[in-house]
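A short write-up of the structure that comes next.
What follows is chain A.
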Amino acid sequence: MKRTVFILILIALLVLLGVWMFVLGRQRTVVMRNEDIDRHGITYEAAQIVGISFDGAAETEITYDDAAVFYLVGSSHKLKLRVADEDGNTLRVVEKTIKLDLSKNITVDIPELLENKEEVIKLTGKMW
Partner candidate 1 sequence: MNRLRQFINKAGWPRVIIGFFLLSLFVAAPFAKVSLAVSLKDTLVRFGMNGVLVLSMVPMVQSGCGLNFGLPLGVISGLLGAVTTMEMGITGVMGFITAIILSCAIAAVLGWGYGKMLNRVKGEEMVISTYVGLSSVMFMCMMWLVLPFKSPAMVWGYGGSGLRTTITLEGYWFNIIDNFLAIKIGDFTFPTGLFIFFAVMAFLVWAFFHTKTGTAMTAVGSNPDFARASGVDVNKMRTISVIISTVLGAVGILVYQQSYGFIQLYTSPLFMAFPAVAAILLGGASVHKATITNVIVGTILFQGILTMTPSVINNFLKTDLSEVIRIIVSNGMIVYALTRKTTKVKS
Partner candidate 2 sequence: MVSEQVVLKMENITKDYYGNRVLENVSFELKKGEILGLVGENGAGKSTLMNILFGMSVISETGGYQGKVIIDGKEVNFKNAFDALDAGIGMVHQEFSLIPGFTTIENIMLNRESLKYNFLVEVFGSRLKTLDRVDMKDRAEKAISALGVKIDPNMLVAEMPVGHKQFTEIARELDRKNMKILVLDEPTAVLTESEADILIQSLKRLSDMGIAIIFISHRLKEIIDVCDKILVLRDGKTVMQSPAKDTSIRQIAQWMVGRNIEEKKDEVKNEKKLGDTVLKVENLWVDMPGETVRDVSFEVREGEIFGIGGLAGQGKLGIPNGIMGLYEAGGRIEVFGKKLEMNAPEKALKAGMAFVAEDRRGVGLLLEEPIDWNISFTVMQTQNKYLKSFIGGLVKWRDDKKISELAKEYIKILDIKCVDEKQPVQELSGGNQQKICLAKAFAVNPKILFVSEPTRGIDIGAKKLVLDTLKQYNQKYGTTIIMTSSELEELRSICDNIAIVDEGKVAGILPATAATEDFGLLMAGKVDESKEKVSAQ
């Protein structure tokens, strides 16, 4: 009888390990879109050039009406956005902390994000 209890405990531990691995290793596909967008009445203008860099990695520059895909592992990330006009001089730099849930595909509208005053922004998307 004692042994069956131990076995159940072991199985429970393994399942927990599995869940933990799932959370730890989950890779989110984040699409950063830079387009004009109007959200319940308010329209947000897309910037000419936006430099995106997650967790201090090398910046990826996208232009107006463009998008970039990032693969992020882990739930919290540092995002640095550099907005610039068409001849490249920086207008402003915004730093945010992004909190991702377990969803696999997340789409972000940069213009709306820029206007969001929150220091920490939670994002969600589709699970598959």
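The set was built so that all candidates are chains of the complex that A comes from, given by their letters.
Please note the rule applied: a contact is a pair of C-beta atoms (placed from the backbone, for glycine too) under 8 Å apart; a residue touches a chain by one contact, two chains touch by 3 or more; residues count from 1.
Predicted model, so just to flag it, every value in this text is computed and none were measured.
Touch, as defined above, links chain A to just one of 1 or 2 in this complex, and that is 2. Listed in rising order, the residues of chain A touching candidate 2 in the complex are 2-3, 6-7, 10.
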